[in-house]
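One protein chain omitted, others in place.
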Amino acid sequence: MSPRRKQRLAVIILILMGVSSAIGLVMFSLKENMDFFFTPSEVHQGKKDGGMKPKIGQRIRIGGMVVEGSVSRDPETLKVSFDLIDTGPMVKVIYEGSLPDLFREGQGIIALGVLKDGYVLEAQEVLAKHDENYMPPEVAEAVKGIKHVKPSKQVYIP
Amino acid sequence: MQLRKIAFILPLLTFAIVSVYLYSALYSDPRAKESSLLNRTVPDFQLNDLMDPTRQYKVKDLKGEVTLLNIWGVWCTTCKAELGFLTKLKEELGLRIIGIYYPLDVDPDLDGPLDLAKLTNNVDKTLKAYGNPYQFNMLDIEHQLSFDLGVTGAPETFVIDKHGVVRAHHMGDINPRVWQIKLAALVQQLKEEE
Partner (left out) sequence: MMIPELGHIFLVIGFALSLLLAVVPLVGLRMQDAQLTQTGPLFATLLFAVTLLSFLCLTYAFLTDDFSVLYVANNSNSQLPYYYKITAVWGGHEGSFLLWLLILSGWTVAFSWLSDHLPADYRARILAVLGWVSIGFYLFITILSSPFERTLPYFPVDGADLNPLLQDPGMIIHPPLLYMGYVGFAVVFAFAMAALMTGRLDASWAKWSRPWTLAAWAFLTLGITIGSWWAYNELGWGGWWFWDPVENASFMPWLVGTALLHSLAVTDQRGAFKAWTVLLAISAFSLSLLGTFLVRSGVIVSVHAFATDPGRGLFILVLLALVIGISLTYFAARADNLRHTTKFHFLSREVALWLNNVFFSAATLIVLLGTLMPLFYKESGLGTISIGEPFFNEMFTYLVVPFAILLGIGPLMRWKKNGISKKTAMLLLVAVASVVLSYAWLLLRGQGIEGLALLGVSLAVWVFALTGFQLFRFFQQTGSLVKIKRSHWAMLVGHFGFAAAVLGISMTMNYSDERDVRMLVGDVVNIQGIDLKLNAVRDLNGPNYSGLVADITAIQGNAKYSILAEKRFYKARGMIMTEAGVHANLARDVYVALGEQLDSGSWVLRIYYKPLIRWIWLGGILIALAGFIAILDPRYRRWKVKSRATVSTVEAEHATP
């Protein structure tokens, strides 16, 4: 190979290495920051197809309905806890801060946070869409056409 | 130089792949999907009349006639918006429309828990203002029937045939266009069915 071609080859290899490491970095970061969505029963039993279950310490989003009568506020601080339910067992959400304007018992919400032992989610964010006739589509899909038990009558299965 | 050619086709290929996904995503909105209750009988229920708590309805009260089951509430603006058109359907086609009233646990008027007298008063006012398409309204106080039907919000409408079987489920409001495209032909066909 002529020196000019050699130089060219070196440049191409350098660019390829740069590009592939950049892509690798992007993919890694993407994977790290991917928040999977689960319903409360999927947290207990795993996804219907594939059986994927969230690990303790993983950051996930959980969508479900707030169980009536389960919201309890700490009288001194802004800590609040409530149960989320879809069609099966529940997940307890603990959160500190101001709840969204449209947070109501019986409403569908999405909580983003880290899963703790004992089916508890330590939430960093609680979302309720700014519209009453709205249910997060993920929740809508999960509860679709399945026999429901009214949240307050649900028997708690640990 | 072949490599150069390929590089120029790359944007086109990328776009082609992306558009395949965009296309499939168009039809995967859960709100656009058919209910799994489709072609099954409406589940059993026992609900009180919204205006007259002494009257009770069961699943047999839905049978015998092609019916629209409409889930609504005075708190839901879109529901109010469709009342006019539903009334027109009732009057022009003689279609039976039955309301399932979906109460909110806490009324957004910020004044505490559900008050039945106030609610019926409110419903009365709304129906007078926008039109009353309903033969009667059932109060789904515990949201039991709505859950059984797979309701995800309001307004939603189910088309029930003469045997009490769910034949269509529409999420969102019914307006002239939705009616023409999605429901008119079906209702006509169901009316002619035995």
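Per-chain numbering from 1; labels A and B assigned in written order.
In this section, a residue touches a chain if its C-beta (ideal position, glycine included) is under 8 Å from a C-beta of that chain, and two chains touch if they have at least 3 such contacts.
All figures in this text were calculated on a predicted structure; none of them were measured in a lab.
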Just to confirm, in the complete assembly, which displayed chains does the hidden chain contact? A, B
Listed residues B:L38, B:V59 or B:A81, member touching the removed chain: B:A81
From B:L93, B:L116 or B:A129, the answer for touching the chain not displayed is B:A129
Note that chain A touches the absent chain at residues 22, 25-26, 29-30, 32-37, 47, 49-50, 52, 59, 61, 73, 75, 77-78, 96-99, 101-102, 130-132, 136-138
Against the chain that's been left off, what residues of chain B make contact? List them. 4-5, 8-9, 11-12, 15-16, 18-19, 21-29, 32, 75-78, 80-81, 83-85, 87-88, 108, 110, 129-131, 172, 175-178, 181
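Note that only the chains that are shown with their structure count from here on.
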The distance between the C-alpha centres of chain A and chain B, rounded to whole Å, is 29
